[in-house]
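Heads up, one of the protein chains got dropped from this complex, but the rest are sitting where they should.
Then we have subunit A:
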Amino acid sequence: MASVHESLYFNPMLTNGVVHANVFGVRDWVTPHKMALLVLLSELGRAGAQLGLLERRRLNRLLLPLLQGPDMALSRLRKAIEECCPHLAGSVHIRLKLMAEGELKDMEQFFDDLSDSFSGTEPEVHKTSVVGLFLRHMILAYNKLSFSQVYKLYTSLQQYFQKDEKKNGADENEMELTNPEELDGKMEKEELDGPLREEEIACSGPLSQKQAEYFLSQQASLLKNDETKALAPASLQKELNNLLKFNPDFAEAHYLSYLNSLRVQDVFSSTHSLLHYFDRLILTGAESKSNGDEGYGRSLRYAALNLAALHCRFGHYQQAELALQEAIRIAQESNDHVCLQHCLSWLYILEQKIFDSCVLLEHSVNKSLHFGLPYLASLGIQSLVQQRAFAGKAANKLMDALKDSDLLHWKHSLSELIDISIAQKTAIWRLYGRSTMALQQAQTLLSMNSLEAVNVGVQQNNTESFAVVLCHLAELHAEQGYFAAASEILKHLKERFPPNSQHAQLWMLFDQKIQFERAMNDGRYHVADSLVAGITALNSIEGVYRKAIVLKAQNQMSEAHKLLQKLLIHCQKIKNTEMVISVLLSIAELYWRSSCHTIALPVLLQALALAREYSLQYLASETVLNLAFSQLILGIPEQALNILHMAIEPVLAHGAVLDKGCAMFLVAKCQVASAASYTPQKKIEALESAILNLNEAKTYFAKVDCKEQLRDVLYFQARLFHTLGKTQERNKCAMLFRQLHQELPAHGVPLINAFK
């Protein structure tokens, strides 16, 4: 189960989705592009009722991104307008041409006329509408210009226009050369690119403050929600550097640069940007008198806290702890409870990396509720649930708690947390071994319409919860033998979370695990062995466990045993019960493979007790299977059959296909073994039912392509048919067995003695 907490970082830029930056007095100024927009607006007003409803709607939709977006070349602007209304584009062009090729006075006249649109009893533009505000901003900015500035604006308008003319000339030449079909293709392609591709910014002029804010907030939210749609790290950094070169006081750009550096795991520059951001923030905080001293101290606290988060992200836990201590101390000194709560949550995350402590977390949840921080509170609840699940607390209580926190989420519309909660449930169901429930939860999340989509229009796409759910889904499919589907899901994951992104490690681990399982099933142990290194890099415990399994399969019993014992001690220390049980099972298997069934029994019983205690039902059933097998070998098949009834149901309902096959095979063996003491009539019945069970096992094994097991089943079946005197069936099975036996290398372990 992945920790859900990692996404918790204080992002001052995005509170309520608004960028807070008011470093400079001037927010906006007139540029040639803005003037083109003004012309468009006035033309729009003039055209009035002549425009069709459809055209009008298209234009309205175009306007907002134009007003907010960065400046663009005239040709692109014209193309955008043309797509909505060709007629209007022509008239805008003509007016611009008149202005640019005329005199300065034309421009002055234009601005004088602009303010008229507000006058009259029924003004064309409402003063407080988006367009109205834009117009007024522009008029104000224009009026503020000094003489030389006005002249400069005019010359830049001329340049703007001339550049377009030149380009047009070039285009026309090109047009003559290329045939019309190709041109169509080109047009389509450009349409596909969309009217507002950010890559183009680089070629346009500097951003005004408004445009910069828009750019920053857009990129930041994309980074948070759907990283693949944001600019590539390198080009984003280039943009930011550009922005900072022109205005180093634009603190938020530093923060975005910090987030961007995190994407590429660059410790050095992300630290640098983070500290720089807070240095800048501190000064703006000091300037705004409304906050007084408070604003300044606040940013100090969060600076330390963010530094802690950064170190934690990069795995420098000791450093993170020191930074966190500092944040806590400062927050305590200034009685900032909200900040303290954030610190507490982080403290929990850090402690979790080292050792478990529920107390902190419970405390955190209580306090957060008290201070009205629903986000923190429910994050706390979720962590608590996660931890309790590991600690084996009663499942119904946990599900209750999750339900309660879900209530909280829906009440406060915390869509991110809803996702996390569902992912959490998926993981918990899997932990308990209820794969159908897990499957259902995973599908719920994937097919749910996010709240965010309704609110902002951005699909939250690359959050950790999605990664977790998709990974589980892939594994669930692989377990059922649908390898094609699993690899399809993994392919999708690769696209959604590119290898250098934050959550990529998750799918990498799952991918390798699935490959490992397949290799083991096929008996390609050398392939599995080569995968172990990769798994170890991502998760050391898992890696060691897999190494032991490979060793075991290669009959290197003593090495495997040594490794498993070490792992067992380690896992017991860190209280990773799931792994402890798996390790115990493997150890038991080692014992019975060495024909020490009596030693295996207590180990298995220990595993069973643990699994029951932590309600890890699937592991429990697997233990029971092992136990039954031991009993079978020890010569008490009746007893084995008895306990098998307990385990067979959950295995068939939730188990992996391989396990189902093994279980059925085992049942058949037990039936045969116990049939020995029956009356002949009954014996025949028992053997026939065993054959049926073997058939079932065969279909399961065929699904996951386990040839060795298939061979064993066939051999066994042939023997049974032989006993029953059904020669024809016997011969068929024997033939199939022969085919398989020639394909596969000889087995080291006697056929019947193996259960897996």
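Following the convention adopted for this analysis, a residue touches a chain if its C-beta (ideal position, glycine included) is under 8 Å from a C-beta of that chain, and two chains touch if they have at least 3 such contacts; residues count from 1.
The working rule: contacts and distances are computed from a predicted model.
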| item | value |
| --- | --- |
| Undepicted complex member, UniProt protein name, chosen from "Trans-2,3-enoyl-CoA reductase a", "Par-6 partitioning defective 6 homolog beta (C. elegans)", "Exosome complex component RRP41" or "Cyclosome subunit 8" | "Cyclosome subunit 8" |
| Absent-chain contact - pick from A:W29, A:Y258, A:Y545 or A:F737 | A:W29 |
| Touch with the omitted chain, as defined above, among A:L236, A:I330 or A:L644 | A:I330 |
| Omitted-chain contact residue, chosen from A:L67, A:L153 or A:L506 | A:L153 |
| Residues of subunit A (touch criterion as defined above) contacting the omitted chain | 24, 26, 28-31, 145-146, 148-149, 152-153, 205-209, 212, 243, 245-248, 271, 275-276, 279-280, 282-283, 285-286, 296, 300, 303-304, 307, 319, 322-323, 325-326, 329-330 |
